[in-house]
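Here is subunit A:
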Amino acid sequence: MISSLILIIIGGALVVIGSFCSLVAAIGILRLPNFFTRIHALTINIIGGTFTPLIGCGFITLGLETLGSERLFIAGGIFFTAILIVILGPAGSHALTRAAYRSKAVSFEPKFINQLEKEQRGD
Partner candidate 1 sequence: MNISYRFIGLLLLIAMILAISICTTISNVGFNIPHDIKYLSRWVIYSSYLVTTPIFSSMVPEIVNAVIWDYRGIDTFFETSVFYIAIIAAIALFREVKIELVKEYQYLGLSKIVKTVTKTLLVIGLGAAISIALHGHITPGGGFQAGSILASLLLIVIIVFSVHFILMKGLTKNLAIIIRSIGLIGLVSAIFIPILLSLIMNTYGFVFQNQPKVMSPLGLSYVADGHVLSAMVLLLNIFEFLAIFAGFLIIFILLSRPTKELEN
Partner candidate 2 sequence: MYISIILGSLPILIMALAFLLPVLSIFIKRKVVFDICFLFIAFLSLILSAEILFSVVGTQEYLLYPFGGWPPPLGIVYVADYFSATLATTISFVILTVAMYTVWYTRHLEGYVWLYTLILALEAGLLGVIYSGDIFNLYVMLEVVAISSYGLVAFYTFRRRPLASAARYSILGIMFLTFYFLAVVIIYSSLGTLNIGDLALKLRPQIIHLQNYTIISAYSSEYTNTIAEILEETALPLSIALLISIWVFTFISALFPNHFWLPDAHSEAPTPASAILSGLVVKVGVYASIRFLYTIFGPNTAFVHIRELLLNVLMLLGIISSLFASIMMALQDDSKRMLAYSTIVNIGFIYMGISMGSVMGLASAIYHLINHAIGKALIFISIGLLIRASRTRNLYGMAGIGRQYPLVTFIIIMSSLHLIGLPPFGGFFSKLLLYQSFIEKGALVPALTVVIASAIVAYGYFKLIEAIWHTPPISTITISRRPIPILSGISMVIMTASILMLGFFAPIIIDSVNAIAHEIVNEYTNYIEAISKLATILTPKGVGLP
């Protein structure tokens, strides 16, 4: 009982953190000036806004004994989803950013410093 209480409280806290992160990421995606800065906000959304609350939800389902014997299956599914997101999300945004940089589909304005360009030039 106590363990389930602890699990649920931790899970609830993680869910609350996740929703906060999601809001921050939304504001970031809306307000940041160009694509390469917005991709940071997307990362906040992936790790903070999706991965954290999913882990939290997994803890909550483990703690809720009213769900019965199926809760292990559900929690397994949730953790599996979370791991998939951790693997796939960064790879996807990497591919997108790389393509955007290479194809010059995105303008750099406002640009402060383009470190990648310098490195590629061999400075």
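As a selection rule, all candidates are chains of the complex that A comes from, given by their letters.
In this section, a contact is a pair of C-beta atoms (placed from the backbone, for glycine too) under 8 Å apart; a residue touches a chain by one contact, two chains touch by 3 or more; residues count from 1.
Remember, it's a predicted structure, so these values are computed and weren't measured experimentally.
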| item | value |
| --- | --- |
| Touching candidate for subunit A, same complex, options 1 or 2 | 1 |
| Residue numbers on subunit A that touch candidate 1, as the complex places them | 84, 87-88, 91, 94-95, 98 |
